[in-house]
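Just passing along the structure, written as structure tokens.
Note that one protein chain is taken out, while the other chains of the complex remain in position.
Now for subunit A:
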Amino acid sequence: MQGSQPSLFRSLIWWTVYSVCGVWAMYLVPGVDFLLPGLLCSMQEGNKAQTIWLMLLFTLIQEGAGLLAFGPGLLWYAMACLLFYLGRSLFEAENIVFILILSAAMGAGHVVIGITMRHLQDVAILLPRLVSDGCLNAVIIPLVWFVVFRLRERELRNVNAA
């Protein structure tokens, strides 16, 4: 997937449209992160600057839309980055199996982050909801990643062809 990158303007448009679609998807399915697959694709492209900007944008969206104090969104994306870069040394980064394992780990991580915030922020968070959202994330993220990956591949192919 790594190759020549699209222009800044084109990337801006692409990721803005992706973020808008992601927000609408999160409206339809509460509790699931539809922005994370985009971040994973960006990490797979190897574009560090783009990854950092996307992480910042997605963190602000998640933290803004949630009611908890700032912190869980940052932890969530930091955990995704850490697991990705650690897992890349063991697995092929663009393999669906790697994404399935990563999503399962993120689903478990969602529960861990929720329990951590429960104690850190002294708020009542229902454990059944944490677990169900974690399971949903583990199942849905790979599916969304597959679609986003294909779209992103086509986009980069068009750029290379141009």
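Keep in mind that, in the parts below, a contact is a pair of C-beta atoms (placed from the backbone, for glycine too) under 8 Å apart; a residue touches a chain by one contact, two chains touch by 3 or more; residues count from 1.
One rule holds for everything that comes next: contacts and distances are computed from a predicted model.
Pick from "HEAT repeat domain-containing protein", "Glycosyltransferase", "Cell shape-determining protein MreC" or "High-affinity branched-chain amino acid ABC transporter permease LivH" the UniProt protein name of the chain that isn't shown here.
Cross-referencing UniProt, the chain left out corresponds to "Cell shape-determining protein MreC".
Among A:L12, A:I52 or A:A78, which one is in touch with the chain left out?
A:A78
Out of A:S7, A:Q121 or A:N158, which touches the unshown chain?
A:Q121
Could I get the residues of subunit A that touch the absent chain, sorted low to high?
19-20, 23-24, 26-27, 30-33, 36, 59-76, 78, 110, 114, 117, 120-126, 129-130, 133, 137
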